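The other protein chains are all here in position, but one chain of the complex has been omitted.
Chains: A, B and C, in written order; residue numbering restarts at 1 for each.
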Amino acid sequence: MATTTRTLEVELATQSLGPNGELRRVPLTATPDGVVMPIDLPPGTEPDMGSERMLINIGPQHPATHGVLRLVLELDGETVVRCIPHIGYLHCGFEKIGEYRQYNQIIPWTDREDYLNSMGNNISYALSAERLFGIEITPRCTVLRVIAMELSRIISHLVWLGTTAIDMGAFTPFLWTFQERETVYNLWESWVGARLTTSASRIGGMAADLPSGWIDGLKAFLRSLPKTLDETDRMLTRNGIWVGRTVGLGVMSASEAINYGLSGPMLRASGVAYDVRKDVPYLDYETYDWDIAVGTKGDVYDRYLVRMEEMRQSIRIIEQALQRLPDGPINVDDPRVILPAKSKATSEMESMIHHFKLVMEGPRPPIGECYVATESPKGEKGYYLVSDGTSKPVRWRIRPPAFVNLSAISKMAEGHLLSDVIAINASIDIVMGEIDR
Amino acid sequence: MGLTPATKPSLVSYDPPSQDGWVTTRLEFLVNWGRANSLWPMPFGTACCAIEFMATAASRFDLARFGMERMSYSPRQADVLICAGRVPFKLAPVIRRIYEQMPQPKWVISMGACASSGGMFDNYAVVQGIDTIIPVDVYVPGCPPRPEALIHGIMMLQDKVRQQRSISDQQQYEEITIDPSSRFYIPAAQIDELSEPFGNSVHQTRSAP
Amino acid sequence: MSVVIPGAALPHGTPDPVTPRQIPHRGGEANPSVEALRAQFGEVIGRHDVMWGETCVWIDAARIRDVVLWLRDDPSQQYDYLVDVTAVEHRDLDLPMEMVWHLRSLPYRRFLRIKASLPMAAELEVPSIEPVYKAANWLEREVFDMFGIRFAGHSDLRRILLWDSYAEGFPLRKDFPLRGRFSRSEQLSQALSANPEAKYSMEELSIADAFHELPADMRARLGGTSTGEG
Partner (left out) sequence: MGLQAYLPVLMLIGFVLLNAAIIIGLSQWAMRRRPTTVKLEAYESGIPVLGDARERFSVKFYLVAMLFIVFDIETVFLIPWGTAFKRLSCTGAVIDGLCTGATSFFGLGEMLVFMAILAVGLTYVWRKGALQWD
């Protein structure tokens, strides 16, 4: 998209920041008749009078930005000439708070960061903390965690499907998907007590074991979900408006997608069959029989198909996991991290001291660092923990998949129409809590 | 709900304190009834509470029963600003500007612990309660508040709207003037006092063990 | 449209990866790329260790771009996926600050962590790897925003999470208090009273200026070289 001289080929990259981060402006030189000429443009060049450009804000408070993302678009009529994303409107200092909390106290933070996939984040953090402690979890806990992560993937894709359909004018899928999501809310609530901010995992186990009747509730959900998926599929997949608005939009080729660091459905839609569950397996994912959905062209329509197929594969995984769910303890009996049973803690003296010491000081990992990647609905979600032996981490780094996926939006959006930018932004499945941390 | 006796929800009865004319009280009753049952919310949804707000607006906890299913994303047509989620300092001028651009009569519901008091985010980046920036009518506790809790907050707001003397007392709708230098509604000392850490959050700033 | 299969470059018989069990705290066999790096770059590569099954290589910070470029383009390495760029500052301040790069090779299914230590006294400056990986653009901007480490050769180094005229410094540094340096009312008043152009980057202001859309007072403030505060 060649920018005309009217768009002022001034140094668009701003090295204009002072040593401690305050803004230094690049001075603009204006010729006598008020035409602003860039510094190094030879004088006398006649700016061609293209049609006027308009700068508009699809700003923090906008129904189509899925949270508080702000896109500044330079429009030529209806075509987007340049798309400049501004993020940080939900920056709440997660990583800073992580250095002031014990390892088990960070778990409530993980489900407020990517609040659509809260159970998945809890377990992903627990996995990286357990590797930092060098703990192997019990078989029952492994299978339970697989069920929880796949269910969390399904409900995250359901919210994405509902809100993307609203962005393109179809309101009813939003009500269907939230109806399904309410059933999963009931399952979470009966298991952990909270609908959205579950904080379900602990280092070395889970907060609680399944209540009775939970498996039947899950089986009922697994019967009703495919019906909703088929209904939405019948409504959207071959719908003329949907196809017309999504095919050929925001195309990313395979090599570009890898270089931009995309991950998850964004990467697989561009034809790269990389899934953390298959390539860097955890929780025995390699023993389940399921396959990855891979797109071909890498446009918004392929991302929609990949996510719909992923939900069906998640159902397959959950059904296999339900068959192999073993009995047995849910917490590993490692006194460094797991509290003694309540009955022993109130009756025996050293259990009480152990309970008090563990709660007051928190578990202490050996000195070291580790990075564990898991497949979150947005992409490769990883927690990089650095410990210096004390009970509070030195560094709690969240590898945000949606943050890296969103960094490619200006490449995807430029050249399309204004309404296509909304569709492309919805296809990236952004959650601002995770992007701004 | 818990400790204080529940306020008597006055759906129909209306007893104006002073002896206004019969016409103005009936007209006020009609205006308040109209406003209370058709509050158009402006969902200022930032974080997890926004997802719970969507669940409240969806078909199971249907907000349409309270006349609020018509979401208005522009402040020009909004009656209630529902701040669902935490507000960082970078977002403070945005929510302040949107509140100022809403026409009177306007109300604010602060949904969730993070909007009401900064919640668990007692750090450098988050506003410790949006009541330091904009006047708030109803605080809904919870993290995130259950849809029933939000609906209870909305019903409390409807009670407040029903009891307002909308025609006879025009002063209550005057726009609050900003102190031009610091652009605050309330004095800076009060903001510092409101944002003081409380409870066990007082000594959470030790990074070492 | 051919599908890119990770692990394609591995010899045909290699088994599929499995969930790692009983990972040793230290030791364990290192990533073959370490020897290749030593052969290629010699003394630029410092020590390496294997922590919880992940190989970590220490290098000289100034040569990061050539190392990463070679790792990506060499047919025997093919580290084509940049996972993360971040920094770590330890609690006792005489330990230097560490830059951390996480790389992944999709064809060879390998994971490598590259570290470089930056002495605190010196100017925190590291060559940017944005020319090698486009993903590094925002990741490096965030490390600059949170730690104050400048990246030489970055196309658009600005603050990404906090607003450009944020005056309290760099939040993730250990000397930065948890609740910020200023009082709450001061933070709030600075956030609320920022001038309108503080909300736009230089790029948008120059575009608007090219079309004579800048209001007079903003143009006056911008015309001079004073900061956006005015």
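As a working rule, contacts are C-beta pairs under 8 Å (C-beta built on N, C-alpha and C of every residue); 3 or more make two chains touch, one makes a residue touch a chain.
What you see is a predicted model, and the numbers here were worked out from it, not measured in a lab.
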Only these shown chains touch the missing one, namely A, B, C
In the complete assembly, which of A:59, A:108 or A:217 touches the absent chain?
-> A:59
From B:95, B:140 or B:161, the answer for touching the chain not displayed is B:95
Extract the touching residues of chain A with respect to the undisplayed chain.
-> 51-62, 70, 76-77, 79, 417
On chain B, the omitted chain is touched by residues 74-76, 93-95, 97-98, 100-101, 103-104, 170, 173-175
Residues from chain C at the interface with the omitted partner, ascending | 196, 199-200, 204-205, 208, 211, 213-214
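Basically, only the chains that are shown with their structure count from here on.
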Report which of B-C and A-B is connected by more C-beta pairs in contact.
-> A-B
Middle chain, criterion being Cα centroid separation = A
Distance between chain centroids, defined by C-alpha means - chain B, chain C (Å) = 40
Quick one: which residues in chain A touch 2 or more of the other chains?
-> 88, 91, 93, 96-97, 99-100, 390, 436
In chain C, residues with contacts to at least two other chains = 91, 162-163, 171, 174, 176, 178
Contact residues on chain C for chain B in the complex?
-> 91, 162-163, 168, 171, 174, 176-180, 183-189, 191-194, 199
Residue numbers on chain B that touch chain C, as the complex places them | 89-90, 92-93, 96, 122-125, 127-128, 132-133, 182-184, 188-189, 191-192, 195, 197, 204-205, 207-208
Please name which positions on chain A make contact with chain C in the complex.
-> 6-8, 10, 12-18, 20-28, 30, 34, 36, 52-53, 55, 72, 74, 82, 84, 86-88, 91, 93, 95-97, 99-100, 131-132, 134, 136, 254, 256, 258-261, 271-274, 278-286, 294, 296-297, 366, 368-371, 373, 380, 382, 384, 386, 388, 390, 394-395, 397, 399, 403-404, 406-408, 436-437
